[in-house]
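Missing here is one protein chain; the remaining ones are kept as they sit in the complex.
Order of writing sets the chain letters: A, B and C. Residues in each chain are counted from 1.
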Amino acid sequence: MSVLLFGILAVLALITAALMVTARNLVHGVLMMVANFAVIAVMYITLNAPFVAVVQVAVYAGAIMVLFLFIVMLIGEQQLTFDEQLGGQRLYAAVLGLLLAGILLITLVSAAPYAGQSQLTEEFIGRQNVQLVGAQLYTEYLLPFEAASVLLLIAMIGAVVLAKRRLL
Amino acid sequence: MPVPVQYYAILSALLFSMGVVGVLLRRNIIIVFMSIELMLNAANLLFVAFARYQNVVDGQVFVFFVMTVAASEVAIGLALVMALFRSRQTTDVDDISTLKG
Amino acid sequence: MRWDLLAEWIIKAIIILVLLLTGFAYQTWLERKVVSKMQYRIGPNRAGPFGLLLPLADGIKLIFKEELIPAMADKVIFVAAPVVSMIVALLVFAVIPIGPSIIVFGREVTLQLADINVGLMYVLAVSSLGIYGIVLGGWASNNKYALLGGLRSSAQLISYELVLGLALMGSVMLTGTLSLNQIVNAQAYDFWNWLVFLQPLGFLLYVIAAIAEVNRAPFDLPEAEQELTAGYHTEYSGMKFALFFMAEYINMINVSAIAVTMFLGGWRPPFGFIPEWTGPIWFFLKVLAFILVFIWLRATLPRLRYDQLMNFGWRTMLPLAIANVVVTAIAMALRPTPGANTWFVVAVGSVILIIAALLFYRSWSSASMRRRAARQAS
Partner (left out) sequence: MSHVEQTLDALRQRYGDVPTQVMNGHVSALVPADKIVDAVAFLLNPDGGFTQVMDVTAVDYYTTTPRFEVVYQLLSHPHRCRLSLRVGVPDVDGVPTVPSITGAFPGANWFERETYDMFGIRFDGHPDLRRILMPHNYAAYPLRRDFPLGYEEVAFSHNAHEIHSRKPFTPQGLARAAEIKAVQPSALVGADAPPDPTYKDSWKQPIEPTGGMRQHVGLTLDDASTIGPLAVSSQTAESQDDPFGETMVMNIGPQHPATHGVLRLVTELNGERLVRVMPDIGFLHTGIEKTMESKSYLKALTCTDRTGYAAPLHCNMAFSGTVEKLLDVDVPLKAQYARVILLELDRISSHLLFAGSSAMDLGASSPFLWAIDARERVYDIMELVSGQRMMTSYIRPGGLAYDLPQGFDRAVQAYLDYIPGRVDQIEEILISNPIFLDRTQKVGVLSKEDAMRWSVSGPIARSSGVDWDLRRDMPYLAYDQVDFQFNVLVRTEGDTYARFLLRLQEIRESVKIAQQALDAMPPGRWMTANRKVAPPPKEEIAISMESLIHHFKLWTEGFRTPPGQAYFAVESPRGEMGFFMHSDGSAKPYRCHQRSGAFAALQSMPLVVTGMLISDLIAIIASWDPILGEIDR
């Protein structure tokens, strides 16, 4: 059952990712990306990480991709689409991509057994997930957390500065 | 039957590779951006999967950091796209390869 | 696989669907009736007694109406957009508790589709997807009015969603849970335990942000008929338009239900001695009160201008929401023993905040007025 579910989700994720990468129409590309995020979010739920799943939807689908959509519509989809002349680059890209996929597959699959026991303790990750994540985030990872918030602040200021300036 | 963790590894690797191919293949800066998001997403998936199989939540915590980085990157990146489009009227990465303003 | 559980879910889901759709239908009737009373009119009185069959007539009309798809529209997205809106609107209600556990045929059934531990986050996440329907509908119509409506709504929803989430955080901090069921239980048994008394500012901010989220007057800029003809749904007709319409009204029910759950004790009766099985009735009454407020506002207020809306969201609402969270955090840190004095500290903090807000708004509006006057003069 769960393998079947995983299979369906994995196929969906791969299809949406492929459609996004090859999209001619930018709005369609953005939508495929949203679909991809949604599929991954469902996958997180099956991995007993509901908090990550909803944050994934809220942050990625609800904010980041809307921003993409906003930019695409603001500038105008027609103005953003152009003929991409790639020539020989396409071949190199495919070869390199396949090469990378191979390397990653070999490394990750061979490393996976060391990841830990696949015996699951439901009570550990189940109901208390939010509290656990929160506790970890604000105790052990407090410094990275603060660093991340500073990063966000910097990004915000940077974006405002970039958007405000008349000419680059 | 639970899903073996290798399956997640394979899926993650494939998604990541797709992101890489997207970056290499496409010249539209917005698609390139989304491909980068895809790569980050693949990494996230692996984090959560490994965390699940190790019965710890550290992996999930890392996802938040990755998301923070992604959000910052998008904010800056899209502001750059706007600024570039203003001055150059294009979103082709090859046309904006120089550092001159 | 527990088939009995699955069956229970399906039955509950169908009941919620039916309730939401009837609720939507009679909400439109109620709105017309109430607004007509406010405007010295009679309102619907032809279809059935008191016009009660009007929603039915409307539905029949919309179903049989010709569906137009503009020639240059992106057809797939054009059709998908209202569906997305509708689905998202329906999804939200899944986690809202509308009553206590009851015994049906010897089986204990909670009056909630799914009590998930991240319920509130789920609501925020799903409602943040609602924007896609509007934006895509506006974009796919290939119409300038629709595009402007879509752009307006995306900017508006992103701005007010922040406030919406932050306004709810105070309650979450006080109750220490994201599960809506537990939040309701934390507000048992008498009405003075309702979180609205601990979080008056949070409540106020939530209500304002919620009106903006569902594009109701005075924040109905994305569909301002006088400016953008009808905004994102200018090109829509027939059932596709009806889906957008339904989504808007069901979202109204949703945000009202969230407000009730988070601040007004959810389905709990106002007094402890009232039996718990009356919960759904109280829930209905509280949601109804909210919807009446929505209608009242619509009949009274003119529409904000776009820059005023943005200013209000970013310069007034957002700082207040952040301040609310900070004050709540300080109050919780300061309380000597859990449970004691929280009441006092948070209430005082909130009162201070309300005063601050009033002062802030005053100074902001007069300052902006002066700025504009200076700009005009120069």
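A few notes on this one:
Everything below uses one rule, namely that contacts are C-beta pairs under 8 Å (C-beta built on N, C-alpha and C of every residue); 3 or more make two chains touch, one makes a residue touch a chain.
Source: prediction; values computed, not measured.
Touch with the chain omitted from the figure is made, among C:Val109, C:Ala188, C:Leu288 or C:Leu301, by C:Leu301.
Checked against the full complex, the one of C:Asn142, C:Asn193, C:Thr229 or C:Thr278 touching the unshown chain is C:Thr229. Of C:Ala217, C:Ile291 or C:Met317, it is C:Ala217 that touches the chain left out of the display.
Only one of C:Arg41, C:Lys61 or C:Lys75 touches the absent chain when the whole complex is considered: C:Arg41. One chain is missing from the display, and on subunit C it is touched by residues 35, 38-41, 144-145, 148, 152, 217-218, 220-221, 224-229, 298-308, 365, 369, 372-373, 376.
Keep this in mind: only the chains that are shown with their structure count from here on.
If you average the Cα atoms of subunit A and of subunit C, the two centres end up 28 Å apart.
Residues of subunit B found to touch two or more other chains are absent. Shown for subunit A are the residues that touch two or more other chains, namely 1, 51, 55, 63, 67, 74, 129.
Listed in rising order, the residues of subunit B touching subunit A in the complex are 1-7, 9-22, 24-28, 30-31, 33-35, 37-38, 41, 44-46, 48-55, 57-58, 60-61, 63-65, 67-76, 78-87, 89-92, 101. Interface residues of subunit A facing subunit B in the complex, by the touch rule stated above, are 1-3, 6, 10, 13-14, 17-18, 20-21, 23, 26, 29-30, 33, 36-37, 40, 43-44, 46-49, 51-52, 55-56, 59-60, 63-64, 67-68, 71-72, 74-75, 79-82, 84, 86, 89-90, 92-94, 96-98, 100-101, 104-105, 108-109, 111-113, 115-118, 120-121, 124-125, 129, 132-133, 136-137, 140-141, 144-145, 148-149, 151-152, 154-156, 158-160, 162-163, 165, 167-168. Within the complex formed with subunit A, the residues of subunit C that make contact are 1, 74, 77, 116-118, 121-122, 124-126, 128-129, 131-132, 135-136, 138-139, 147, 150-151, 154-155, 157-158, 161, 178.
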